[in-house]
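Next up is a structure, given as structure tokens.
Excluded from the complex is one protein chain; the other protein chains are retained at their positions.
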Amino acid sequence: MSIRAYLPGRDSTAGEESADLTRTERGLLYAALGLVTLLVVFPFYWMVSTSLKTGREVTQFPPTLIPDSPSLIPYVDALANGMWVSWFVNTIIVSAGATVLVVTVATPAAYALSRREIPGARLFLMLFLSTLMVPTQALVLPLFVMFADFGLVNTHLGLILCYAMLFTGFAIFLLYGFFNSLPNNLEEAARVGGIPEWKVFLRVILPLTKPGIATAAIFVFVFSWNEFLFALVFMQDTPMYTISVGLATFFGNRGSVVLNQLMAVSILAVIPVLLLFAVSQERFIKGISGGFED
Amino acid sequence: MEVELKDLTKKFDDLVAVNGVSLTVKDGEFLTLVGPSGCGKSTILRCITGLEVPTSGQILFDGEDVTDQQPQERGIAMVFQNYALYPHMTARRNMSFALEDSGHSKAEIESRISETAEMLGIGDHLDQTPEELSGGQKQRVALGRSLVRNPDIILMDEPLSNLDAKLRIELRAELQKIHQELETTTVYVTHDQEEAMTMSDRIVVLNDGEIQQVSSPEAAYNRPKNRFVADFIGSPGMNFLPCRLEGETITAGPFSFGLPDGAEGTPTELGIRPEDISLSAGDDGDSPVGEVNVFEHIGPYNIVYLEVADVGEIVAQIPASRYFDIGESVSISVRNDRIHLFDQAGRTIYNPPLPSDADAERPTTSR
Partner (left out) sequence: MIATIRDRVLDVLTDSGRISLKLYLYVVPALLLYAVFMLYPLVELFLLSFQEFSLGGANEWVGLANYQNVLSDPVFWQAAQNTLVYGVVGITVPVVLGLVIAAMLNVDVPGSTTIRSIIFTPQIVPIVVAGILFVWIFNNNGILNSVLVGTGVVDSRIRWLSSPVLALPVVLLMVIWKRTGYYMVIVLAGLQSIPDEVYDAAKVQGKSRWQTFRHVTVPMARSALVIVVVLGIINAVKSFASVFVMTEGGPGHATEILGTYFYKQTFAFFNYGEGAAIGFIQFSIVLVLTTAFFYVEGEFDVN
């Protein structure tokens, strides 16, 4: 991606070249970046601001930029309504469950495929990659019908299985790249060193894969946490909703929207994934290669 | 342990990497497989370890057919070019890992490790991870990892290639010492003929998946069986001059030699090693003349690249005390009793006898 590098007038494309910028150019750059950052951050701020307002201030027009008397009451009220709490719990259970299942299934598969000794490894790889392109939405219908027969609708397990289907392909892809980066002699060295096969995988390869597995786990957790359509369809009873479904349904009753509470819960919904992201930024950004969910 | 390869063939799709190689590695000997890239030496080694499965042929350890056995079952040890140490384990753990399940007591494992570490000079580094070690230390740990298991055979795949020159020479000597002490059968692979020559009891010269010669290093040097071996062994390489036989005289450009006794067949090429050529300044009127193109001071001797009419380039090795200028004309003198002769097909017709004329096939004694 060297396109921007060659745009006329752009002098600085490598870090060291920033010295080439005139002071005005620098100033403009900072201003532009500042503007962009502001535009990105403002919605977040607005969410926080609204969540701290009480009473009529919430919906008055024109809205105040800064709450008059910020209070945490909206948060308290929201959580007092037991629904939100149970919805959080549901989301945690489903996301964690999906993460465990996906990692357990994807890691050996990615490992086996990265050791190209298996004939047809390339074929399998293509197969798994192609699952990333299927419009999984459409599968909601037949899966719903299937799961209904097995009593898996409205269950954590049902949704976890759906998420496993949705995200294993990505996990395999991620882990495959990771396994490939390990030197391939290691297994050979272990084998000629007399180490039995199972130990080769469990004691030699797996410990080295921890960073890769961590990355995959984080991605799957975040994807599961944010997923909407399947949760909407498969969790039919109110107590079983995930947080996304809860928010959407609550919001849909536009008559009695308690906006500040809504914003409060939204923030609470965002915090876990934000924390995960904050903690593992580099990893997250490195692992990006495709397949975001909207 | 003795290793026998019977008609070993390995194909990768259409590529024949190893073509019907038969070879016996004697118990306790240090045997080197040497040859240019792609000659099949690594493939043969990997077949012996079990990391590759031969397309056809057999591999026997002390008479037992192990061709179908997994590497783990063969009781072998291998040292890799890139060390292949387990990055997440300390040097100590790297060495003890294989022994963990083999029924040895902890005390025994510990003592074995310290003994081996002593021998290899890495005793102080046992608790470091591979990241923290230098190239030489890593290779020593890799070696230690192999030795600690008292294997029946050790295989080494270009273990010194990743090290810098000085370290390489140092480790070469160490490997020889270790081999003398332990007397474990060792199969060594390298593309560096100097390594092969200095370390081995016997060397196997390979080209294009086929054995060219199996013999002691000296025999490979002095009695090459074909042109390839003559060319490959020795640095700087042998000079090859196209030649003609007329009656009892062999003519190669401006050089002529009497046909030696014992030469059979029609020579088309004449070979002469650089150290068997001597030069004197100027034109002495008798000898062929050459012009100096390149002059290299190696240290213990000098190398001269000469341009000779009708022949092309000739390389001579002369004593360190003699010097010539670029462009200078020199007289070339070649010893008649040091020429090699090759026929049309590259086979050797004649190798000059050594003063002591030791039997070329006899492995050297008392190593």
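Letters A and B name the chains as they come in the text, with residue numbers starting at 1 for each one.
We adopt the following convention: a contact is a pair of C-beta atoms (placed from the backbone, for glycine too) under 8 Å apart; a residue touches a chain by one contact, two chains touch by 3 or more.
Since the model is a prediction, treat every value here as computed from it, not as a measurement.
When the missing chain is restored to the complex, the residue among A:159, A:222 or A:240 that touches it is A:222. When the omitted chain is restored, the residue from A:52, A:165 or A:189 that touches it is A:165. Along chain A, the points of touch with the absent chain fall at residues 1-10, 12-18, 21, 29-30, 32-33, 36-37, 39-41, 43-44, 46-47, 50, 59-63, 65, 104-106, 108-109, 111-113, 115, 117-119, 124, 127-143, 145-146, 161-162, 164-165, 168-169, 172, 191, 197-198, 222, 225-226, 228-229, 233, 243-245, 247-248, 251-252, 259, 262-263, 266, 269-270, 273-274, 277, 281, 285-286, 288-290, 292-294.
Here is the rule we use: only the chains that are shown with their structure count from here on.
Taken together, the chain A residues at the contact with chain B in this complex read 183, 185-186, 188-197, 199, 203-204, 207-208. Residues 49-51, 70-72, 74-78, 80, 82, 84-88, 97-98, 101-102, 145-146, 149, 155 of chain B touch chain A in their complex.
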